[in-house]
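Pasting in a structure now, in structure tokens, and then I'll have a few things to ask.
Excluded from the complex is one protein chain; the other protein chains are retained at their positions.
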Amino acid sequence: MRTRTSSLLLMLPALVLLATVFLYPLLRYGWLSLQASSVLTGLLPVPNGGANWLRLLDDARFWTDAGQTLRFALCSVALELVGGLALALLLHRPLRGRGPLRALTLLPWALPTTVMALGWRWILNDPHGPINGAIRSLGGTSYGFLSTPATTWFFVVLADVWKTMPFVALLLLAGLQTIPADLEEALRLEGASRVQILRRLTLPLLLPYLSLALLFRLAQSLGVFDLIQVLSGGGPAGTTESLALYAYLNAMRFLDFGYASTVMLATFLLLVVALGGGWLLLRRGGIARATERPA
Amino acid sequence: MSTASGAGLELRQLCREVGERLLLDRLDLHVAPGECVALLGPSGCGKSTTLRLVAGLDPASGGQVLLDGEDLSERGPGERQVAMVFQSYALYPHLSVEGNLGLGLKVRGMAARERQRRIDATLDLLQLGELRHRRPAQLSGGQRQRVALARALLREPRIVLLDEPMSNLDAQLREELRPELRRLLCGREQPVMYVTHDQQEAVGMADRIALLEAGRLQQVGSPRELYTNPANRFVASFLGRPAINLLALEPGRQLGLRPEHLHLSEDGAVAARLLRREWWGHQQLLWLDSQWGTLRVLTAPETPTPREPRLSWQRQHELWFDPQSGARLAP
Partner (left out) sequence: MAARPFFTSLRRQPVVVGLLVVLLLVLLPAFGLKGIQAIAAEPVPIRVLMPAPLADAVAGPVARFNASGSGVAVQVIRGPLDTETISDLAISSLLLGEAPFDLLLVDVSWLAKYVAAGWFLPLERWFGPEILAAMEPGARLGNGLGDHLWRMPLTGDTGLLYWRSDLMDRPPRDTAELVAISRDLQRRGRVRWGYLWQGRQYEGLSCVMVEMLQAFGARWWDDATATTVLDSPGAVAAASWLDALLRDGVSPKAVANFAENDALQSFAAGEAAFLRNWPYAWREIEKGEGPVTGKVGVTTMVGAPGEQGGGTLGTWGLSLIKGSPHPEEAVAVIRWLTGPVVQRQLALEQGYAPTWSRLYDDPELQRRAPLLAVQRQALQHPQLRPLTPAYAQLSDLLARQVNGMLTGQDGPGQTMATAQRQSQQVLRSVAGTPDRAPRIP
């Protein structure tokens, strides 16, 4: 009993913190999602009998955005994991000037997203950006990269991958460094090729780190906001709009805070479902076994 | 360029240099088939370096590694048919005992049936059958060591290398395991190289000992040879516990006398005073103060000790060294 009470006491500050930064906003969103709170109600909450949730179920924009958000998250996270792994393996090898190189690769991650997105906007600007400048100097005509859905989507994903791949790489690099070098040497002595070592040894041992990166990045990219807000504004014609951006627009553009809370909460619920599903999948894929390491 | 010579493992003028540091300096060593040679020396002496060069894990800066007259220098570690037991055992943490044994065979494309047959045979040999589904984390230190050994033997290597295989075990277990290790390793066809910093282990395991210091081979020979006829002062003082007494008896010459070769007597040449007595059961170690400094003397446990004994020795036990270079001098 004593240890139970004292352990609860020890956890209390963390629980209080969690409740204030996490639970309170959630409850607040939950309550607000049952109210009309817009310019029409003078921004005062007026209970509207669940009309926000009924609206959400029938809101084509919400579901379109949900699909777009999921597609964005899956594509960019997949690319980040593959690219990040490649980068981590490269940085893990003994290279001359590895230290500065590692710092350099981390640079995009250190850059604030808005600054980075503005940079991409300038690069892609039609007709003044450097890419269009190059196209024109080669005799072509400038192209509105951010005016067509396909290219806009591509560059939104690219910008996200560019920015967060270093983070994934760093995380995986940390993972690689926990793998004792003699394991690889033992397998090399047994005649394994580089690819075999990667497949049979490195990847299984990296699995906890890969799953961590996957879940972490999935959570982040399902909530993507600032990158899209600055780079494409969700356009053209809403084709790159994410759920977080839609929630933001409901508040800031439509001045409808009740529905904005509903969208926010629904986004959170979808995120929990997606991450929970991902976690279960990973568990079944053997992450639990791989996390057991000799003491 | 390899000139065929005898069977077994032969190292010729093997060097390893990293930057300015010379880790191994022109090592010549021969290990006959079925012979176990211990590489002994303090840490940093180049013994592990030698092992890694033989395995091909590090590139040599010069010299050759020959196996049955065949030059291995150009071959990668996977092509040398070398088995190695690492100090950490290097067991794959994500695989069961069976998986650890099987992975090497798998990457070389051995059929599943043949693989299983070999795994079973090796597990039987090492009496590991009951642990076959355990993961390394669920094994004791001794069990891990045996799995590592099993993995090394399983692939029927042409050379066996062991890098401090017992340093992670407690002293008692180490002693217990020595005979078994010898049974499993020696008397086979392969040359065995055994790296250790523990002279007891080296004496217990090896047919011959190669003693290294600062990247240089000091002496190679049977334990008896090294003990009774050390090539220099380093060999003399590294081997033997308690350590040899060194007395500056004459200018330009240093006398080495092992503690068991000093006797207490009424009419000894050297006067001494008893400082301390360590009683070991089968022997006792006396610490004595003399005009040549502190001396160690081993005697039978019940030998009576006067407070101011005199010491004597036999001429045949005298080992003379150059005080500067440590080189052995003629008596």
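Letters A and B mark the chains as written, and numbering starts fresh at 1 in each.
Please note the rule applied: contacts are C-beta pairs under 8 Å (C-beta built on N, C-alpha and C of every residue); 3 or more make two chains touch, one makes a residue touch a chain.
This is a predicted model, so every value here is computed, not measured.
S.K.: Thinking of the complex as a whole, which visible chains are touched by the chain that is not shown?
M.R.: Per the touch rule above, the missing chain touches A.
S.K.: Looking beyond the chains shown, say which of A:L8, A:M252 or A:V273 touches the absent one.
M.R.: A:M252
S.K.: For subunit A, enumerate the residues touching the unshown chain of the complex.
M.R.: 35-36, 38-43, 46-49, 51-52, 54-55, 58-61, 64, 233, 237-238, 252-256, 258-259, 262
To be clear about the criterion, only the chains that are shown with their structure count from here on.
S.K.: Using mean CA coordinates as chain centres, what's the subunit A-subunit B distance in Å?
M.R.: Taking the average C-alpha coordinate of subunit A and of subunit B, the gap between them is 55 Å.
S.K.: Inside the complex, what are the residues of subunit A that reach subunit B?
M.R.: 180, 182-183, 185-193, 196, 200-201, 204-205, 207, 289-290, 292-295
S.K.: Subunit A touches which residues of subunit B in the complex?
M.R.: It is residues 55, 57, 76-80, 82-84, 86-88, 90-94, 103-104, 106-108, 135-137, 144, 151, 155 of subunit B that touch subunit A.
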